[in-house]
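As you look at this complex, bear in mind that one protein chain is not there, while each of the others sits in place.
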Amino acid sequence: MKPTTFDARSEIYRNKSQTTARLRNLSIFVFSILLLAYVLGPIAWLLSSSFQTEAEIVSVPPHWIPDEPTLKNFEAIFFSEFEEVTYDTRKKADPVSGGYIPSTAKDLLPSMWNSFLVSIAVVMLNLFVGVPAAYAMAKIRFWGRDGTIYTILTTRVIPDIALVVPFFLVIKNLGLLDHIASLIVTYLAVTVPFTVFILVSFFESLPDELDKAARVDGCSRLQTLNKVFLPLSLPSLVAVMLFAFLTSWNEFLLALMFTQTIASQTLPIIVAGFTSDFTISFSFINAAGVIAVIPPVVLAVMFERYIVSGLTAGAVKG
Amino acid sequence: MSNQFKNLNRRDFLKKTAAAGALGALGANGLITQAMAAGDTVHFMAWSAAVDLVKSHVAEFQKVTGINVNYSNAPWAQYRDNLITKFVGNAPIDMMWVSDAWLPEWAEAGWIKPVDKFDNLMKYNAEAEKFCNDSMTYKGSQYGLTYYTDFMAFLYDDEALKKAGISNPPKSWDEVTEQCLKIKNAGIAEYPLMLALAQESWLIEFLAAMTYSHGGNFTDDKGNSIMQDPKEGAVRALQWVVDAVHKHKIVSPASVEIGELTGLKAFASGNHAFALEPKYRMRTLNDPKQSKIAGRVKQALMPMGMDGSHATVGWMRFHGMSASAAADKTRAENTARLIEWFGGKANGEYKFQKYLFTDIGAGFGVKPLFNDADVQNAYNSYADVNIIKEQQALARKKDVVTPWFGEWNEVHGSSWQAAILQKATPAEAMAKAGKKWDELKKEMG
Amino acid sequence: MRSSPKRDIKFRLARRFDYESRSAALFILPVMSVLAIVAVFPILYSFYTSFFNLKLTRPHRVPFVWFDNYIKVLSDELFWASVSRTVSFTVMSVAAILVLSLSIAILLNESFRGRRLLSAIILIPWAIPTVANGLLWKWIYDSGFGALNGLLFQLGIIDSYITWLGDSDKTIPLISNSFVWKEVPLAAILILVTMKSIPEDLYRAAKVDGANVFKRFIHITIPSLKPGFMLVMIYETMMAIRHFDLFFLLTEGGPAEASHVVSWQIYVETFRNLSFGTGSAMSYILALVTFALAYFIIRTLGSKL
Partner (left out) sequence: MARILFDNVTKYYGAVKAVDCLDLDIHDREFLVLLGPSGCGKTTTLNMIAGLEDLSEGDIYFDDQVVNFMPPHKRDVAMVFQSYALYPHKNVYDNIGFGLKMRKYDAAETDRLVRDAAERLEISHLLQRRPSQLSGGQRQRVALGRAMVRQPSVFLMDEPLSNLDAALRISMRAEIKELHKSMQTTFVYVTHDQAEALTLADRIVVMKDGIVQQIGTPDEIYEHPKNLFVASFLGNPPINLLEGSIVVKENKTLFRKGDFTINFSAEVSEKIAQYAGHEVILGIRPEDVDEKNAAVFGQGIAGLVDTVLPMGSEQYLSMHIEGSEVFFRVGKELRHRDGDEVNLAVNINRLHVFDKRSTLNLIWA
């Protein structure tokens, strides 16, 4: 909605508008604050605890602002130098001490890179595979169209737990164990049904006549999609990209099964590895969580404006 | 009606289904070639504990033997699921860490194989704790060498007791109640006894320790359930916990959500006077860098219940050999050498078990290490070796470790929790657990 | 000339394989091949499994048992108790997600200073890896050290620490809260995108017709949001019904059976009990219900699907 415009001729009307505008601003402010509290509360705690020592994190009541903020959790992640692990260089203490960071901390950045590669590949493939399918289902009347939609949906109604073992068999038979390609392929299968679903519903909301106009204007189906539908669906494309990226970024169960070494392990696996039979460092895991959040949020900020810009106005009538 | 239809064994089943998926064509020469099936490499899978120590020990092994080791690990919480998937999917694994509780089911499933025929491994049995050897044995065969072993210990904060005017730690559970009330009334701790009873893999160890110290058993010599028998200890142990939570209020009602690790942190923060903890936690608890009650934590023998003893539960984890490794002579031999390197002697000493103890405090399963100077020094710095030895001798294997342990364990754990939440009486709860046991035994025994 | 059967067949072939059908087939081919390679086999395999008494600890006896596994699951009291917990978890989660995401979308659809910052912040929960998220909430809910108790205590709302996850009446709502917190960003974005695709002309026309903000909301925004609502409902219902991670990380089904939901039972049956047959049967019952729900939602809210 456009900002309220004032009608200069009518004083009464202007006063009324001003009251409405004030009320609007106030409610926006109040709701924003409530929302921030709800969303940021846990995040603030995540951030704060990542700067605390393991001893401080268990204080009662909690220290919202660290007494002695420490950067060592982050130092361990960013500056740990690779050393050959021998009896002499091994870490000896118990991680609970807080003075100790697991040596796998140095795997965090490489694993993040793996996660990034996987997520980006999944996003690209999602668009490549999902966009044409969604367009076809939304705008082309072909035999078996309804069937196609429900078939695609069917692939996502079965709980992943039941699919872990057969997924593993497929990946093993494809020879992809411990390779990031295994994750790209499976995440694609996991995300693409919803990608298609989201895009179908968006494409359907675009007027049919736009499609017809483009085709009469000389576009093949592919050109119609590229030149007319894609530019108009940027918001939903960005939503879909975020969806595919974050689903891949966060996935844990399948990555755990398919990957074994840092050649292919993704961020969630390394983070989960910071917990062990003997110990866990919450502050360190929280630091890892903080770092994990950064790339997706940066991406989201970069693409955010495409989500909130409406593009379809003016297509029809008026 | 079912048996007239085809009886497949699991391997056929998998083969047929894989073929049905028409994946053979795709799979035979996978898109990316794997170095994983190579015979010279030993694939070693562990949970992510003591990662650096394992790495250093593996590096030394490679240097000494020239055998390549592919070491990978998974978080403890998902380790078992991960391995099951890999076993079912026939992924290359040669040596892996196994918990005593999983031995029967993994052996029955045909995933791990006995190591009896390797003399270089069996020779260590003479120096090993009998408890460990028993725990690695199923149907008369031994399945590996010890990785670590420990038992549930009764710990107390000496100073808290003194403050409340208590000079000696409790000898029986009734005394525990008395002393707790004293401490509670003195305002030293709201919930003097820390019990970590959340649903997790530790739960059975706590419950078994409570049950054994109350003189109870879960099963009799023939493996039939007696846990539900009110004359036996389990019901009494549970009744004691329920009373402690609701009648005396000396154990927090939140104990059903407290895991072992959180409980440890709570105890280390000085919030409690008594705690049931794995013995190796004494190292952490008496370390000033990690604990606010460092130097004050002492061990007492497990309190006795009525007709009870000071018995506690023990557990162990071991290095096992996979069925696929055992099937191939070279692979089996290489794997056995790695098992020896970890569970037995490396370069003439029990190096891994020793370092695991000095690094983390995890108990070892070979007696000679008690005489090691480093070990003695370490122990004496935070614990009383005599009590440890005495308690260790009273540690008992869980009498419920069977192929259906996992399934029963779920029901048993939630029965205890239900009783603590007062959704069932202790008798009802244990009756449910016992009934489940009988069903499973009948079905699978 | 027209009615000759030969011509008929040619005509029909031409019609079935006309440009439209050919392009549709070409457009759908990639998605279908991906699903065929990766998804079809696992689904058929697990479905096949559900007809066998497949217990991994008993590898030499795997009889084909027809629908025994299904009958066994459906006659299990624990299963039905789990179903009711799954239902309450799903209902409370999806309802909360819908209300919250709609409110957020409406907010972000307004223009005000700080909107971009706000929309970036709102995305953060979505970006935290599941494992870190689970551990974060576990730590927040902890009855001893937890931030929740600490905060409420410091604010004077409670005078002594409360048992959170350990209180079987609070377990499901608390897990649901963590779930909602993580799911809301996606839902809000989907609704926002739908909102943004409502042609502004519609609003302008309505303004000219004298409709006030409220009326415009009821008559234009709400009906136009149907596709977005449908997406969110289907996606979140499917996610909530099958949700597993938080149950695993926070409570492992406990205390007692307070958070023993169907997805948790499937996990226990499959990986703890090693009963792949009944585990698969349970999964397919859940899948059928999920599909039926999705179908129902599409039929009620979907425009042309």
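As written, the chains take the letters A, B and C, and residue 1 is the first residue of each chain.
The rule is short, and it goes like this: a contact is a pair of C-beta atoms (placed from the backbone, for glycine too) under 8 Å apart; a residue touches a chain by one contact, two chains touch by 3 or more.
Note that the coordinates shown come from a computational prediction; the quantities given were computed from them, not determined experimentally.
In terms of the touch definition stated at the top, the absent chain reaches A, C within the entire complex.
Only one residue from A:40, A:60, A:213 or A:297 touches the chain missing from this view: A:213. Residue A:232 is the one among A:58, A:133 or A:232 that touches the chain not shown. On the side of chain C, the interface with the absent chain consists of residues 2, 11, 14-15, 18-20, 200-201, using the contact rule stated above.
In the full complex, chain A makes contact with the omitted chain through residues 207, 209-210, 212-221, 223, 227-228, 231-232, 311-318.
Simple rule for what comes next: only the chains that are shown with their structure count from here on.
Chains joined by the most contact pairs: A-C. Separating the CA-averaged centres of chain A and chain C is a span of 15 Å. As a whole-number value, the distance joining the C-alpha centres of chain B and chain C reads 36 Å. Shared contact sites, meaning residues of chain A that touch two or more other chains, fall at 58, 60, 165, 169-170, 272, 275, 280. Under the contact definition stated at the top, the residues of chain B that touch 2 or more other chains are 21, 23, 26, 77, 81, 88, 265-266, 269, 271.
In the complex of the two chains, the chain B residues touching chain A come out as 14, 18, 21, 23-24, 26-27, 29-34, 36, 47-53, 55-57, 59-60, 70, 72-78, 81-82, 85-86, 88-91, 261, 264-266, 268-269, 271, 280, 283-284, 287, 289-290, 355, 358-362. Interface residues of chain C facing chain A in the complex, by the touch rule stated above, are 16, 19-21, 23-28, 30-32, 34-35, 37-43, 45-46, 103-104, 107-112, 114-116, 118-133, 135-137, 139-140, 144-147, 150-151, 153-154, 181, 186, 189-190, 192-194, 196-201, 203, 213, 227-228, 230-231, 234-235, 238, 242, 244-245, 263, 266-267, 270-271, 276, 279-280, 282-284, 286-288, 290-291, 294-295, 302-305.
Contact residues on chain B toward chain C in their complex (touch as defined above): 1-3, 5-11, 13, 17, 20-23, 26, 77, 80-81, 84, 88, 104-105, 108-110, 198-200, 252-258, 262, 265-266, 269, 271, 403-404, 406-407, 409-410, 413-415, 417-418, 420-421, 423, 444.
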